[in-house]
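Quick one: structure below, then a few questions.
As you look at this complex, bear in mind that one protein chain is not there, while each of the others sits in place.
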Amino acid sequence: MSATVSKTNPGNFFEDFTVGQVIEHATPRTVTEGDRALYGALYPTRFAVPSSAAFAASVGLDPHPVEDLIAFHIAFGKTVPDISLNAVANLGYAELRFHRPVLPGDTLSTRSEVIGLKQNSNGRSGVVYVRSTASNQRDEVALDWCRWVMVHKRDVDAAAPETVLPDLKKALAAEDLVVPDGLDFSSYDFTAAGEPHRFDDYAVGEKIDHVDGVTFSDAEHMMATRLWQNTAKVHFNTEARPDGNRLIYGGHVISMARALSFNGLANAQLIAAINGGSHVAPAFAGDTVYAWSEVLDKAELSGLSGAGDSIGALRLRLVATKGRDESMTLRNDDPSTSSGTGGYQDGVLLDLDYWALIPR
Amino acid sequence: MSATVSKTNPGNFFEDFTVGQVIEHATPRTVTEGDRALYGALYPTRFAVPSSAAFAASVGLDPHPVEDLIAFHIAFGKTVPDISLNAVANLGYAELRFHRPVLPGDTLSTRSEVIGLKQNSNGRSGVVYVRSTASNQRDEVALDWCRWVMVHKRDVDAAAPETVLPDLKKALAAEDLVVPDGLDFSSYDFTAAGEPHRFDDYAVGEKIDHVDGVTFSDAEHMMATRLWQNTAKVHFNTEARPDGNRLIYGGHVISMARALSFNGLANAQLIAAINGGSHVAPAFAGDTVYAWSEVLDKAELSGLSGAGDSIGALRLRLVATKGRDESMTLRNDDPSTSSGTGGYQDGVLLDLDYWALIPR
Partner (left out) sequence: MSATVSKTNPGNFFEDFTVGQVIEHATPRTVTEGDRALYGALYPTRFAVPSSAAFAASVGLDPHPVEDLIAFHIAFGKTVPDISLNAVANLGYAELRFHRPVLPGDTLSTRSEVIGLKQNSNGRSGVVYVRSTASNQRDEVALDWCRWVMVHKRDVDAAAPETVLPDLKKALAAEDLVVPDGLDFSSYDFTAAGEPHRFDDYAVGEKIDHVDGVTFSDAEHMMATRLWQNTAKVHFNTEARPDGNRLIYGGHVISMARALSFNGLANAQLIAAINGGSHVAPAFAGDTVYAWSEVLDKAELSGLSGAGDSIGALRLRLVATKGRDESMTLRNDDPSTSSGTGGYQDGVLLDLDYWALIPR
């Protein structure tokens, strides 16, 4: 009998974490066809694999997987109450890999291992590094990733832990990528998919303006973020920020930009990995978001799967901007501006680095 | 051939009801996984049973039931065109019991029996009491409840019916509760469910501040209310009220508060019964709602099911407020205020009394 104990979750503070600690996050979540439909209502996605069971089957994916980012958002959302409820800042993520497609009926659970700690010199907070792994009901890994957040200390007098910094890759190599079992692009229908461009049609350094824009609304980003059971209060509560705005979840911007990138990257069907991302500026309802991409690298994946030479990978920079930037400029070279030389160009919201699978 | 007869439904007026009358309400409705996904997009629910098919199966519920309140909202919505289209006021409800979980694929229909009538002394309206029963396609009762509404008379000169007042319980007793067939909390996974607190950790009189707040939006409450096929026009039409606001359906406030109560009541997995509720003040888009709970009673349910001693019930008061009230004050004791001594505290939107099932 402990009725006097507070029943609500205060989240973890910096001194609650130890290197090697494993946290099993709450609330397993079953993915359904309802998630697919809502994703399609919230983002203008038209990629043929998640849109069509028949198309997915024609490239070896049967039953019909959902959009990769659905799995990511659900898996990520589970970590929020334990890892970042008391976060000062979400600093970054790396080495995200999709290990297998997620199917309707799959139940995802996430666990995190603390892989690094570094107290800040001010003694009031510290950086926590975790590797999180989302698995299905058969304990098969669906995706994993590393993430680091700055977290408040509960007690500024608590002793600093030994500093441990994990060795994280700036980008995964092509040979680190996992090609889904059975995926085979050798009878790929480019007409049905919407564009003729294949692996060989893209060149490293090429930039693509995805043209279309979407204006955000509060109801939509709240519904998306809630769907992933993400509980960070700034997304839902006008009383949580001095300006009275509801901050749009960074993952909402990722999904919107990825969906917009269909126009020019229609055949970049599956996300294999995310190397990292910067959420450069906050986004709010009323902002109109556009996207452009840059091809950072290319890799033939022969030998990585049983699909022979049908699959290639593009490493892409996906940039979301507030207002369209036809010049597709990432960095500001004008030293007289507020952001200064080398900072991100005004209007950049997101700079995401990922690997996509595309027919060769 | 009766083309001159009005085709639209004018609803029933007070003199259209007679004690003993049975009304079969229109539009059977099949529940789907799409309803579960939308519920999760509209409310921040994280209860493990409706969230996870695997978790539900681990406590004996397979196939995967949907959130109890989905069944309630659908069942209730069916009664609106016949019972409350001409209502002056929804006065109350009582004795709501869930008899079995509702599964995707189940089709719900509702019928109501008039169990009481009392004309008002002004002769212009009267109170109608109904017991409504929602059943699935196998004619198994899913839930039933009593409700009373004040309804206009069509003709003020119509004779008053004999007054019949039903004998309604202020609260259902623990032995009235139905434990779903197969439910067994003996191998309950508290880590997956999100909190360690079990039946014995809650004390009668204990209050829990659920901390989090959500700001309402018009698009969301309209989508929710429409999903339940509730046709009351004040929820959808800015021309239906002098102030031009769309009144939020009281059930939307219930679902929002129940979802917020996860933080502190994560293991109160299933609603077994609703004893009654007061919708104290209207809610509108832009309002930020918070919730707190009070433990009103506790009951061990040994002997009510085959699950031995694994299941207990908490009788809970769930209070939704506009703005957070950390003092968790229900009633106003200041006689100088507008609400007066004993009235509800300013800011209270909802005062709901229900029984929840929780692991012992």
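Per-chain numbering from 1; labels A and B assigned in written order.
We take it that a residue touches a chain if its C-beta (ideal position, glycine included) is under 8 Å from a C-beta of that chain, and two chains touch if they have at least 3 such contacts.
Remember, it's a predicted structure, so these values are computed and weren't measured experimentally.
Of the listed residues B:174, B:224, B:266 or B:350, the one in contact with the hidden chain in the full complex is B:224. The chain omitted from view is touched by exactly one of A:8, A:21, A:137 or A:217, namely A:217. When the omitted chain is restored, the residue from A:163, A:187 or A:288 that touches it is A:288. Contact with the undisplayed chain is limited, among B:191, B:237 or B:302, to B:237. Contact between chain A and the unshown chain involves residues 32-38, 40-44, 46, 48, 51-55, 64, 191-195, 197, 200-203, 206, 208-215, 217-220, 263-266, 286, 288, 323-324.
For chain B, the residues touching the absent chain in the complete assembly are 1-3, 5, 7-9, 24, 26-30, 32-35, 37-38, 81, 104-105, 107, 109, 137, 217-220, 222-224, 226-227, 229, 231, 233, 236-240, 246.
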